[in-house]
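Got a structure for you, questions after.
Every protein chain but one is kept in place in this view of the complex.
Letters A, B and C name the chains as they come in the text, with residue numbers starting at 1 for each one.
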Amino acid sequence: MADTTRSDTPAPPRAAEISNLSFALIISVPVLLFLLVVVAYPLAYAFYLSFHEIRFFGGYSATWNGLANYSKVFSDQSFWSSLGRTLRFTAETVVLTLAVGLGLALILKHLPAKWRWLRALIILPWAVSPYGAGIFFTYLGRGQTGIGTAVAGWFGSDHTLNLISARFVIEYLAVGAAWNMAPLVAFFLLANMLTTPARLYDLAKIDQMSRLETFWHVTLPPLRFTLFVFSCITTVLAMKTFDYIFTATQGGPGGASAVLTYTLYKISFVNLDLGYGAAMSFFLLAVILGATGLLYLLWGRKEERQ
Amino acid sequence: MARIDLRNIVKTYGSHHAVENLDMTIEDGELLVLLGPSGCGKSTTMNMIAGLTEPTSGQILFDGADVTSHSPHQRNIAMVFQSSLLYPHLSAHDNIYMSLKRSGLSKQEIEARIAHAAQTVDVTRLLDKMPSQLSGGERQRVATAKAIVREPAGFLLDEPLSALDASLRLSLRAELVNLQKRIRTTMIFVTHDQVEAMTMGDRIGVMRKGRLEQIGTPTDIYNRPATLFVAGFVGVPPMNFLKGTLEKADGRLWLINPSLRMEIKGEFANAAPQKEVILGIRPHLMRLTEAGASALPLTVYAIEQLGNEAIVICDGPDGGKIRVVAPAGFTAPVGARLDATFDSAAARLYDPASEQVLAVGKKA
Amino acid sequence: MSSDFTTMNRRAFLRSTALLGATALGSSLIHIPFAQATEFKPASGETVYFRGWQFRTDVVQNNVDTYNKAFEGKVDYATVTGDYPAVMEKALIANEQLDVLYANPSSAVRYNGGGWVLPASELPDGKEIADGMYPNIREAWSVDGKLLGLSYFVTTRGAVHVFTKPFLAAGYTEEQLPTNWDALYDTVYALKEKGVATPFLPHWFGEYFGISWGFVFEVMNRGGQVADPATHKPALTLDGPAGKTLAAWKKLWKSGLVPEEVFSYNEAGYIDAFRSGRYIFSPQQLYDLKTFNDKAQSGDVAGHVSLLPGKEQSWGLIDSALYVMTARKGRSDPLTDDVKKFVSWYGYKDENGKYAVASRWLKENMLFSAYKAVMESEEARTAVSTSLMRPEDYDRVLEVYSKTPYPSGIWNVVWSEEFNFWLREKLFAFLQQDLEAEAVINEANAKITELNERYKI
Partner (left out) sequence: MTGRNTKTFWLVLAVAVALLWTFLPMYWVVKYAFMTKTEIARFPPMLYPPEPILASFFNIFGFDYTTAEGTVFKASGQARQIILGLRNSLIVAAIVTAITTLVVVPLSYVFARLQFPFKGKLLAAILLSVSLPPVSTLIPFYTLYVQLGLTGTLFGLIVVTLTITIPIVAWMLIGFFRNLPPVELLARVDGFSRLYTLTRIIVPMARSGIMVAAVIAFLFSWNEYVYAQILVTGSNAVTLPAAMSGFLFQVPEPAQLAASLLLSLLPPFCIAFFLQKHIAEMHIA
């Protein structure tokens, strides 16, 4: 008890409570060291490669060639067209994922209690690997095997309805990517929706808001931060996508779905042009960071302030 | 139960001064309320007393013993946090139990003390419930039980009532005061609500921007606000302010402003002529009159009927709002011209620059 | 028994005489003859790593198990998935634990260029092995006179299969089957006139052996070359076979007869598409005649799939694979000897002097071999004949097979895979973006020149 303590007794050392910094260090330093070794090392190595021309025939050689690899990227037509596809795929995937996620969340929210178990079914696509999703959407979309042809068949048509077409294969792939990722978004949004006070909906009724207005002014605002977080996550994942497209279309038809990761794969793994591949991969990294940074500037900062 | 001394406490976060040179004593068994707007440093001060935050410099003494570097637990304080924070995954009983887990008491003794504490704040029937199943008031009581079960040297409450609705706050306020008097523990209560402060505190410490503006009994604070800030912060309705210049004429002291020339009576020893001042007067001390020469000209803006009296809110001569207490049922059309008079001896004068009180009227 | 004697060569003869005629007793011997056992028996006690792509991995595993059991071998077999040549190249660069692998000849040449290959010529009976092969294939698999590997399989990729039922239903007879590319395209358009929506499934799929190989074999079937077989100088011309091929392709693409999705098919999709019976003609793997005529696998077309006759021109190109030994650094000499022993047993003759593995492939999957002795046996004829629509097709198969050319100009050179991928993209662009044939040909020639310069050829 405090009154038994006298002023001349030395205070017990505060060591009983360690500081934030030391606690943080104890916890995070081993992990960060691990990440440093296994992430920074490959990154540094890729950085090294990007300034060299690597050859394997007639003996391995790495010749310093300065910024040549980087400048080559700028004049490489296939880089720009793949970048365009990546951006198109990413933008569509993000919009579709959030829209579908929101739609699913709204449906799940309105499920009566006895139908709650349906939630457990709706989450399932999220558990499918991008690899598996690629296979699903290949067979689903091909004119030879796909749903389009099957449905056309019901109406007596014997035409194929091919969804893997150069004109809209990116859109089709974006639908598949959204199928894969939207359930998780839906569940996080649902978690958010369930905390929105019901009173706000009463208020909206009193204000005679239309359904759309209610959605816009009552349902949506509390979700905006989650939507922002997922727009970032989806952007990063969409830009990194490789295995999904690799199994779904192999970059085809032709090169119509050769996104940046796929082009990188070809440069590094098929042509073994490691230096050039490394340089281009830094452009991809820059694009990913740039896109998330831009999202943050345009949207995230606003959400954070609120 | 302890007397708590704060000596020259400073707390800085980088270049931001959260608390500056704070000296304060909380007497044993006293209920001190720390009052101020958000960001004034009152919570920081309490966290330093609790031992949750270490002061940048200065000393904290419990019964004369330096506890500045002691952990909260070593100080034997108890605390109720904002919104009556509880461990959400533990039942009410277990929440209370956590206070004693480290006490070294026997299981039996702990159970006895939990039972007693629960009884004291009447939560016995709630012990098996989870926090999410409790109402706001129930949570508050459980949090209180959790605090008192330790029989602490100091009992610290950080805006525990702020999330509750008005009527509940009213009753819990009384309960807390009653409890404090019963168990006679030193209690520090932080709030930004001046009514809460006035109704609960033995003494009130008003803080602003990291400084202690004034410390004293509620009557002291109300009647003799030491600074312009305290004057404006404490009291319902708030004190009226009039800007003006002091002038000596005919051996008398006048307050002059474009629409007013008013004699200031009473002793204003350090009032220098030609000085810009702000005159403060409580609405209760003003009376409405018919328009007249020496009175304050006002225009009716709105009238609030309180049942026992009416508060007439007017546009004053210098653009600010002036509130005057009138008898219940007083009516006047919006925009009507009225005049108000008051005994300038009951008014207080403040220096606009230092915001300190200039002189004190003769009568309080 | 009789085939054992007919296929017995000098080495087997010597070996068997050393055993006092033990081979003559052949099947009566239950135990493995001692001298032969030591010849294949590994000595190092270390593991031999054997990797390949997935094709009947059950058969491969079974063969490996047989070897391991008979000789207490430690051969570790596993498959590699995905982009096989690229993954393997990575493994070779990294000097991974890898001793024997499957390789297409173009890859083998590239691996050899990287210095990662131990040529089969360096096997003790390397000369004998080479002599036993068909000369055109031996040449295809050799660089600077070194035979790079042993025979896994040889087939014709791009032999044009025909689903005869709808063809005959359209009023044609078998005698009217087209015998060259131009005639084939004419028939395709004629069938379209008769209301057949999809008469032709061209070799335009997305794998590394898809559209680009389709171009290469069509140019060669028309009597041209992509690059000079000896100097590797570009050889495409607008008014020659290349120009004709591209013109025919452009016309076909614009006719709308080819579903765009073909471009994104992997081989599975390509085979399944033909198996569905939608198409009448399609250049496919010669050995798939067996699967297409197998009721269990291809119920809708089985019994009705034949080949376009090869009497006038060749069809397709030689698609083959070898068992290649690596020259991995740091491998002990005894282990290298074990690798040689295993490869010799697996890729050539077993302890009984039989081409056990090669014969099994022929029987079970109609995979042809480079070894004359395997192909020219009665056993082979029986095995192949029963796999076809009708036994008489066997002659047609041999006719097509014997004429098939090999694109050594672009395959027996280290830049083969690089050019292949470049060509694949360029051809897709040619069709999809409607490029000029002349520009494509010029660019292809320029690309070959550039690659030659880069690799100093």
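Rule of thumb we're sticking to: a contact is a pair of C-beta atoms (placed from the backbone, for glycine too) under 8 Å apart; a residue touches a chain by one contact, two chains touch by 3 or more.
Source: prediction; values computed, not measured.
Touch, as defined at the top, links the missing chain to these shown chains in the whole complex: A, B, C. Listed residues C:Thr187, C:Ser298 or C:Asn412: the one in touch with the omitted chain is C:Ser298.
Of the candidate positions B:Leu31, B:Leu61 or B:Ile77, contact with the unshown chain belongs to B:Ile77. Think of the hidden chain as still there; on chain B it touches residues 50-52, 71-74, 77-79, 81, 85-89, 98-99, 101-102. Residues touching the missing chain, restricted to chain A, are 16-18, 20-21, 23-25, 27-28, 31-32, 34-35, 38-39, 41-43, 45-46, 49, 100, 103-104, 107, 110-111, 115, 118-133, 135-137, 139-140, 144-147, 149-150, 152-153, 158, 176, 179, 183-184, 187-188, 190-192, 194-195, 222-223, 225-226, 229, 233, 236, 239-240, 242-243, 247, 261, 264-265, 268, 274, 277-278, 281-282, 284-285, 288-289, 292 (touch as defined at the top). Across the interface with the omitted chain, chain C contributes residues 51, 53-61, 76, 78-82, 84, 87, 90-91, 94-97, 207, 266-269, 271-273, 275-278, 295-300.
The criterion applied here is as follows: only the chains that are shown with their structure count from here on.
Central chain (C-alpha centroid nearest the global protein C-alpha centroid): A. Highest C-beta contact pair count among chain pairs: A-C. Averaging C-alpha coordinates per chain and comparing to chain C, the farthest chain turns out to be B. Chain geometry summary: the mean Cα position of chain B and that of chain C are 91 Å apart.
Centre-to-centre, using mean CA coordinates, chain A is 51 Å away from chain B. Chain A meets chain C in the complex at residues 56-60, 78, 138, 142-145, 158-160, 162, 164-166, 169, 249-257, 266, 269-272. Residues 83, 85-87, 89-90, 93, 110, 113-115, 197, 206-208, 259-264, 266, 269, 272-273, 276, 278, 414, 417-418, 421, 425, 428-429, 431-432, 455 of chain C are the ones touching chain A in the complex.
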